[in-house]
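Only a single protein chain was left out; the remaining protein chains are all shown in position.
Per-chain residue numbering starts at 1, and chain names A and B are given in the order in which the chains are listed.
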Amino acid sequence: MSLIHIENLSIYAGMIELLAPISLTVEKGERLTILGQTGSGKSLLAQAIMGNLPRSLHSQGQVSLFGRMVDNAERQAFWGTQISMLPQEPWNSLDPLMGAKQQLEQTYRMVAGESPAEARQQAAYTLALQGLQDSGHKRVDQLSGGMAQRVAIACAMAGGAQVLLADEPTKGLDVSRRDQVVQQLLSQSEQGALITITHDVAVARQIGGRMMVIKSGELVEQGQANDILTAPKHPFTQALIEADPKNWNEAEGDTRHGEALISAQDLTIGRGDTALSKHLNFTLHQGEVVGVVGDSGCGKSTLGDTLLGVHNAMGGQVKRHSKAPRHQWQKLYQDPTAAVSPAVSLRTLLNDMVALHKIDRSRIAPLMQQLGLAEDLLERNSEGVSGGELQRFCMLRALLLNPVFLFADEPTSRLDPITQREVSQLLVDVAKQNGCAVMLVSHDPDLIEKRCDRVIRLSA
Amino acid sequence: MRQLLLKRLLQLIAVSWGVGTLTFILMRSLPGDMAYRIAASRYGMDAVDNRAAELVRQELGLDQGALAAYWQWFTDLLSWNLGNSLVSGTPVSESLWHMLGHSLLLAGAGMLIALLIAIPLGLASAYWGGWLDRTLLTVSTAMRAVPVFVIGLLAVILFALEWNLLPVAGFGTPAHLVLPALTLALSLAAISNRVIHTEAQRVFGSSFYEFARLKGLSPWQAFQHHGIRNIAVPVVAFLGIQLITVIEGVVMIESLFSWPGIGHGLAHAIFARDIPVIQGAALMMGMMFVVLNTLVDIACHYLDPRGGRIA
């Protein structure tokens, strides 16, 4: 008896097909990974299996769970005890007013039907198993993203479900936390089955098992994860795998650097009264690309603000060796939509800057061409262009100012993997050609390793 | 929390100072020989002579310089010496307590009925949506477009004048409370049922609520453990904002139904230019407002452990 059997399941919004007919079977003890880019319809597949599609959508085809054909209403009876689902963004999936342990305890009591004392014991045991024994009383706003996700996994499994559907379980997590979450998912799946939905090739590789690749609502490839990841057949799968920073070409390791530009001497950075990183010593040179890595909360962004003089150092010194005026020390932001005013067209914003600094207009066209920006893009405002285009527009603005130093704060983390690869390469190339020093921040050590000449590690 | 309470204390002081100063200006800006006029209104036109006027002059401190009078006025206020009514001559503080009781009865009854109407309707319209939601939206919008005294007038016309079910105005029997309380309740419920609707919809559509169901809780269990409290937090915080509607409603409704509360007293005193009563009634309303706000703060603090209030 297979745990899940689906035949020709398709999903529609009115008459529009969002997911083409798909069939799959999951047996006991099996792991299935569904890989695809954001917006490819893979989350809908999980919701259709669970039976909690938004009301505006409807599905066609057959879903059998545990050898029985079931409709949506019948499936609700399986929730928690037979099949469970982990929604995206764990910090939204826990009750914001209730402690973590209380929520877990409640699940043991009400879903698994244990006595209050048993439930309390079980909850304490499960949290201890995850190394969260000290965080049981904390609410979701006091937990880190990774901890919240592990509590959510524990809650999802507390009812004794054999099958777990995990929808983007690692979205927004640091690499070290990501690995912990994946480990927990794997250990849960030993008793039953695990279906993971992800856009992250690295996660797919770690989980292994069987794999299906979905591109804009259509299945393009399926088979064993190992086979697909080593020898992808479909061009889309190839592109996805190449976009994983692990598979990028190495940086050339350029060691020809110009003069010293800015240095930190015994620098301590922090926000408010809390020091985030202490005793930093380094010097940046012209034309150098330096990576900054570290877990979230260790002050990567604060380091940038301190070097740029926007934020005061808590101790030590930042010394600028160059006399370049302030507007030549620039920054690229993690979320370009938050960094560009949506009130007027991009052209107006560009003209504002050109007028302010009397920039030679003839420089714009060639630079735009190099950055792959089409002229008509400028007629739209920041909400009318894609994240990748907007980030390249930000690069255009920054580069027109002839920067000597560019602090790039996770400039590609909000972009899809294929665009991420292009934009980060472009950033490094263009900056080098213009003799500008770049400090590139990322939570992904692979990306930093492939793009930077050397690396600064921050630890909390 | 301590900071909030401190802020409320500051507001209490501000109320006394603001009301005291405004009524002082009011007192000084009355045209003509005030003492003579007040004596006339108190003892009757025929009984007034210069001696009576002189007495009143002393009583109100009108024979002093402005600054000294202001100081005297203020220290009197702080020692809760609110003076005597210019119209009846009785001490203001005595009648205030009497009025406060009536106002609190009206406000309490109104808010209770409002909650009994708004909570089920708000939750039901969020849960089922559809025609119920659309009807409620239309009715609420229409009710909010008419001022509370118009709701009261229509209620009087229907229930008292046309159908003769309830008394038009006055107080004494429970039947007298029905129309004023209902009027207040309707005007409050028109807004709060939509707030409850919005908040309930937010919670029902949130991913933590969906997850509560997915991990195996029944719809009722999910509502009990994850719905009620999460809906209550913003709704109670909104109650703080709605207190203004309550107090303003009380002023209008009491005047309309001749309900002998503070609002009625205030409007009456302004009309009769009875300044000590104006001061006392305004002070009492301000204090009632601040105290009720403080209670809402405490409730919010208790309900929402994250601290911080939305408003």
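The rule we apply is simple: contacts are C-beta pairs under 8 Å (C-beta built on N, C-alpha and C of every residue); 3 or more make two chains touch, one makes a residue touch a chain.
Heads up, the rule we're going with is that contacts and distances are computed from a predicted model.
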Protein name (UniProt record) of the chain left out of view, among "Cation acetate symporter", "GntR family transcriptional regulator", "Cysteine desulfurase" or "Putative D,D-dipeptide transport system permease protein DdpC": "Putative D,D-dipeptide transport system permease protein DdpC"
Of B:7, B:98 or B:306, the residue in touch with the unshown chain: B:7
Option touching the unshown chain, where B:110, B:261 or B:286 are the choices: B:286
Touch criterion as defined above, residue of B:141, B:173 or B:224 at the omitted chain: B:141
From B:239, B:278 or B:300, residue that would touch the chain that is not displayed: B:278
Positions on chain B contacted by the hidden chain, ascending: 7, 10-12, 14-15, 18-19, 22-23, 25-26, 29, 141-142, 144-147, 149-150, 153, 157, 161, 194-195, 197-198, 243-244, 247-248, 251-252, 255-256, 266-267, 270-271, 273, 278, 282, 285-286, 289-290
Residues belonging to chain A that touch the chain removed from view: 308, 310, 325-327, 329-331, 333-335, 338-344, 349, 352-353, 356-357, 394, 397, 401
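Methods note: only the chains that are shown with their structure count from here on.
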Distance between chain centroids, defined by C-alpha means - chain A, chain B (Å): 51
Complex contact set, residues of chain B against chain A: 206-208, 210-218, 221, 225-226, 229-230, 233, 303-306
Contact footprint of chain B on chain A as seen in their complex: 50, 52, 76, 79-81, 84-85, 87-89, 92-98, 106-107, 110-111, 139, 141, 152, 155-156, 158-159, 161
